[in-house]
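Following: one structure in structure tokens, then a few remarks.
After this line comes chain A, so read on.
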Amino acid sequence: MMRVRGQPALILKLLVYFAVLTSACQSTLKEKDSSSPNRIVLIDAAGLEVNLERPAQRIISLVPSATQTLEALGVSHKLIGRTDFDVEDWASDIPSVGGGLEPNFEKIIALKPDLVVRFAGEQDPNTRSRLDDFGIAHLSISPDRLTDLYKSILLLGKATGAEVVAASIILSIKEDLVDLQQWTSEKPRLQVAYILGGSPPWVAGPGTYIDEILGIAGAQNVFSDLGFLYGSVSPEQMRSRIIDVVLISDNAQFDHKLTPEARVEKIGKALEFPGPNLAQTAKQIAHILHQYQL
Partner candidate 1 sequence: MKFEAKDLVIKYPGQSRPALNGVNMSAPSGSLYAVLGPNGSGKSTLMKALIGAQIPDRGAALVAERNVRDWDRKALARAIGVVSQTERVSFPINVREMVSMGRYPHLGLLEGEDDKDRHIVREAMEVCDVKNLANRDLSTLSGGESQRVRIARALAQEPTALVLDEPTSSLDIKHTMEILELLKQSVASGLTVILITHGLDLAARFSDRMLLLSEGQVAVEGTPAEVVNEDALAKVYDWPVRVQWESTTGSPSVTPLHKN
Partner candidate 2 sequence: MSKATLGALLVFLFVITGFLGILFGSVPLPISEIWETVRGDGPAAHRDILLNLRLPRVLLAAFVGGGLGLAGATFQALLRNPLAEPYILGISGGASFGAVSVISFGLAASSSWTLPLAAFAGALLAIFLVFRVAISSGGVMDVRVLLLSGVVIAAFFSACIAFILSISPAQTIQSAVLWTMGSLAGADWAQVLIAAVYTIPAGVTLIALARPLNLMAIGEETAYYLGTNVEGVKRISLVIAALITAVSVAVAGVIGFVGLVVPHTVRILVGSDHRGLLPLSFLAGGTFLMTADLIARLALSPIEIPIGVITALIGVPFFLVLLRQSSVRR
């Protein structure tokens, strides 16, 4: 019978057996794809190579900012699937495949996409491999910084054959932001907090597009010293900082008592997604803070 000292060896054997079994099953069941030379080759935000025979015609977007970008690129007619988080009016007729992190695969397959746009990163480990299993091309984009936004616009432009439009959109955003930054550089820096909502309040830290936009709009993000991209802060942390203005999105609940001396302004959904309208958003914020003429 089993003795205690035999058990570590047994457990190791079981682990190896399990690993070998899973990988064996994986490789036998996955069909190898050896297709002809491809027209479009991209490296997406996760560093993966994406091969497309021709510009994507049937796109499912699991990323709301990508949905916005597709519209800006003028290819919104190619969108055949979205998530529940896409609330644009023009997209309401397009079927939803559920939430962005755990999309409904039956729906995805039934829509017969040739490209799925998803989030880069750890959130949903399964989506990528399942899309691979079904042979559906996927492109991941990052939602973190402005450079990620530019990269996303370019990637989506290349993938849909709208590379020229993409380049011009990026240029126009950059120009607008540079101009705005010059204008606000002469204004006094206001201490601003952007609250995404929640209790305790969820805020944006350094390394986010929110942080960058606030900087360009003439504000200092009071939470730019935190060690995370997005996270919650305690009432003490809120009180211990000098905050001139609190910006919140429309849906967010915020307890004004946490920042009694600050001016609280709602700015709608503008900062919720890092989409192609960020330049407009920056100007809007500059208007609120420094009366920038829109």
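A few comments on the model shown:
One rule holds for everything that comes next: a residue touches a chain if its C-beta (ideal position, glycine included) is under 8 Å from a C-beta of that chain, and two chains touch if they have at least 3 such contacts; residues count from 1.
On the choice of candidates, all candidates are chains of the complex that A comes from, given by their letters.
All values reported here derive from a predicted model rather than from experimental measurement.
Of the numbered chains 1 or 2, all belong to the complex, but just one touches chain A: 2. Per the touch definition, chain A reaches candidate 2 in the complex via residues 1-4, 7-8, 11, 14-15, 18-19, 21-23, 25-26, 29, 84, 96-99, 101-107, 109-110, 112, 121-126, 128-130, 133-134, 202, 228-231.
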